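Here is the structure we will look at.
Only a single protein chain was left out; the remaining protein chains are all shown in position.
The block that comes next holds chain A.
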Amino acid sequence: MATVESHSSDSFLKILALDTSTEYCSVALFLNGEVISHEILAGQRHSELILPMVRQALGEAGLTLTQLDGIAFGVGPGSFTGLRIACGIAQGLAFGADLPVVGICTLEALAQEGGGGRIIAALDARMSQIYHAAYEKEAHGWQLIAEPALCSPEDAPLVPNGNWTGCGSGFDKYDQALRARYGGSVKRTISGLRPHARSIAQLAAPRFAMGGGIDPADAMPCYIRNKVALKEKER
């Protein structure tokens, strides 16, 4: 599946974007304001799919890596292993082609997929928890209303009253609990949305344009869930 969308700003840039934070694998090219993208339901086969998808996208655009201005990837939150695959691929490609990297929060990419207005983005974090953030679309991008955080649906950070849209696997799984938490503020939910490389490309473009690219060795996943084991003295 290839989609073409137009985007007004930063029209001189060429960016490759990747996301492997969910069971989907997506790749996008931001080319002078337009976005070409591909997405495949990968399960656990991201490592087999991602580079062939990159090669295919570059081939379709008739580009080589060195003609790009930078590489963007979904830093998380999401599947830990998936985040490291995207990060490792971004690091390797950017190091080899001498390009800067921009990491984009997958919750913001999810909000971007949701369109505009006020969005509560929630991703299933397993163990009865969600990764949560809230954004409001403004003229120059997304305003962060609630910081990315790990919480149970029942304790999700509250947002100002108003007209909110809920989206992401967190809403798909905990729709009732989250709607109860937000009273009438969540007016609608969009099911089936997920972070996508095309949104990552769009969000990364202005950051590259402002010189926000970083050294590939500094590109890191953002797990949010940081406590993954107990030290001996904590048991």
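As a convention for this text, a residue touches a chain if its C-beta (ideal position, glycine included) is under 8 Å from a C-beta of that chain, and two chains touch if they have at least 3 such contacts; residues count from 1.
FYI, contacts and distances are computed from a predicted model.
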Checklist line | Omitted chain, identified by the protein name its UniProt record gives, among "3-oxoadipate CoA-transferase subunit B", "Cell division ATP-binding protein FtsE", "tRNA N6-adenosine threonylcarbamoyltransferase" or "Sarcosine oxidase subunit delta" | finding: "tRNA N6-adenosine threonylcarbamoyltransferase"
Notebook entry, point to check: In the full complex, which of A:Val54, A:Ala72, A:Leu107 or A:Cys167 touches the chain missing from this view?
Noted result: A:Val54
Note to self: Touching residues of chain A against the unshown chain: what are they?
What the structure shows: 47-48, 51-52, 54-55, 65, 80-81, 84-85, 87-97, 216-217, 220-221, 223, 228-233
